[in-house]
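Let me begin by presenting the structure, written as structure tokens, before commenting on it.
Here the complex is missing one protein chain, while the rest keep their positions.
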């Protein structure tokens, strides 16, 4: 079970011949992920970690049946890599790359609406379904199979929380990083919906941060969910963001602070944990009820 | 009944202050169409045929509740007029304008897929539901309410056929011109589907012509329909089309001739009439069966 | 609008697509002078039709004598009815490999499609027919435009070893296609030569509807097609003797079909378009009747945008100088007014296309 991927998911790694691509291909294989192909334009024909490399995603898909892609290509080529994956029929595209221009991402997201591909990220750690498959860069050792869905805008903070859950014997149905960029492919609500529908998931930990309104937007959905959601918002001690001129103020009108988010969540009756260890406590409380 | 429009349809005329816009606004009003607004940028505030004119479609929609638009603006501004209608929540856009650049239409059609608007045309005579409403430029006098759906790529040829049907006592549930341009909004199949679902329609007359593959593409759909479809293809005596270089030949590989279309239709067991009066005869035959 | 090879190549040059050095020559002497400057040269007939190579309209020349002989010969040719009035004199570039690269519009997919084949040259249509798998087709999203991965895929299919050079040409050609409102742009052959990849031929067709945003001038021509176009109408000459004037392309084709069914042979296709004015009607009658083969004219209007009284006014003004018998059918917008005007002048009238077609064939047989 779990969401989005399972143990039979066939994966292509875009940018497999780069340093990060190579390293994490090995990590994913060690985890048990079925990496069936790599892509680096111009390097078709070689092998990396015993995985065949192709010139294009289309070729990789035709030859191996891959349906999920994970992207490690540098930011200036990453938008094109997403376009290529979508045009080649990839169903789930996890883009790890950090630093993609936001204008590129607006075009990408607009284009993806015309396709049936889902984008996770960019600037995200990917998704791990313990005991089944891992797409991305979360450390292999931190996961434990179980019934908590974890979804987060952050990378390393997700590891911290998943690690703490596991060390406290609380397993995860899946851990998902949706990415920290202002414009991204998959929202909190998308993942909450999947956890709501996944029989293995009993409760969800949602980790938000300052900036944007992604957390506030999820409130209505969370209230309708049958499963408990524990939230945690970081950035309480952050200084007021660098001003974005009047336009930022007009658009956001003061939203985006941790205090504002926590207030909105609590007013809606949603549990807000105060630290990673508090998440653990809150989940333990759920079990007692 | 009928399709797409009915007697309560509220219509805005884009380009109402132009010569054609003014003339056909009057014609439509005479037919019984509820023209509630006109739009010509910069002319907001005046009245044409007692219809209030606005600067923008959004304003027209907000003030009058119009849900259908008919476009008479010159070809160089027509694509923008379609964008504007779609962005203002218009559900059906009938674009009468002839001569819109095909590159504009590719962009328009691609954009419309991201909206819920349907485009009829461009370069089309619009749609008439006898006794209910007329959107476009078909002559008022030729229609008779009844049970035949008419759909055609042509303008004036549609009038000829509708006129002949009416003079022979064969009424129409609706007459629709989908337009003669290479890239357009609504296809034969779209309209056939509506006729199939419309209880008032008992049979359909579909009028095609040389060029493209719109007729061939409808064959599979027609075969699945519960209602009889009489087809008529013009251009049998037309000289071979001006060559479009190799690319045209590679793309079309000889398709697009009237002979080819007629052959494909007849091989699929679909009735092909040989003249407008033959359409009448074929429909009369249906009634006898 | 179809462009001559030399015009297309001027546009290629603007977009920085590599082409051979060339000079346009309008007579034998300047063709010979040009060839001298090129060393080995190719003389190419400039005509707006294909198949000129097979017709002998292209010659490689290695001496002044050869240049003169061939320039004289080609400038005297007529290819598929097009007299050769211009020669493009190009430096000769030996192709090591001939490829095909074209962009056109896929009506069904409603988007541009790039086509490429590493087997280019004069037999590309045969390749398309017999080995369609040798032609790669890539559809381009009209709003997103050409993506890098698409250019790369096409480039690799043409020549994986020249990928970078190829991607560059593909991107430029796509930009050219978009910025010039092309219905077609084609390089065949796109040749690999010792000094790089180069467009040895160039074909462009620009959307007539988009001419308002381009500064291109059409070649001066006094053909009936051109005269009609200038008057906002569409005319295609045929080899029969029944002149046809109709509003709307569909009804015009139906009218021609009817004339043929009744045993007549249309002398032309003419669509006066929607909303024709009296002036346009007069021009249409002048154009159609100026064809000496025409024995009788059918004038068939079903008015929507076009008003029958406006059409009648044009006909009546033209009648005195019209030497050919005419049958008129007017229906639709302002039909009564139009018919009443014509009846006063005793003009043959019909009430349907079929009746008019039958009538005009009879008039033609009498004449």
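Note that the chains take the letters A, B and C in the order they are written out, and that residue 1 is the start of every chain.
The definition used in the following text is that contacts are C-beta pairs under 8 Å (C-beta built on N, C-alpha and C of every residue); 3 or more make two chains touch, one makes a residue touch a chain.
Predicted model, so just to flag it, every value in this text is computed and none were measured.
> Can you list the shown chains that the absent chain is in touch with?
A, B, C
> Per the definition of touch given earlier, which of A:183, A:230 or A:270 contacts the omitted chain?
Within the whole complex, the residue contacting the unshown chain is A:183.
> Kindly state which of the options B:20, B:84, B:181 or B:198 is in contact with the chain not pictured.
Counting the whole complex, the residue in contact with the absent chain is B:84.
> Which residue numbers on chain B touch the omitted chain?
For chain B, the residues touching the absent chain are 41-42, 55-58, 77, 80-81, 83-84, 87, 107, 111, 114.
> Name every residue on chain C in touch with the hidden partner chain.
Per the touch rule, chain C residues meeting the hidden chain are 141, 143-144.
> Write the list of chain A residues that the hidden chain touches.
Residues touching the hidden chain, for chain A, are 20, 24, 27, 75-76, 96, 98-107, 109-111, 125, 137-139, 141-142, 152-160, 163-164, 180, 182-183, 207, 209-210, 212-213, 217, 234-239, 243-251, 253, 274-277.
Here is the rule we go by: only the chains that are shown with their structure count from here on.
> Would you kindly count the fewest steps from chain A to chain B, each step being a jump to a chain that touches the current one?
1
> Of all the other chains, whose mean CA position lies farthest from chain B?
A
> For chain A versus chain B, what separation do you get between their C-alpha means, in angstrom?
47
> Multi-chain contacts in chain C: which residues touch at least two other chains?
Correct list: 141.
> Which positions in chain A are in touch with at least two other chains?
As it turns out, chain A has residues touching two or more other chains at 114.
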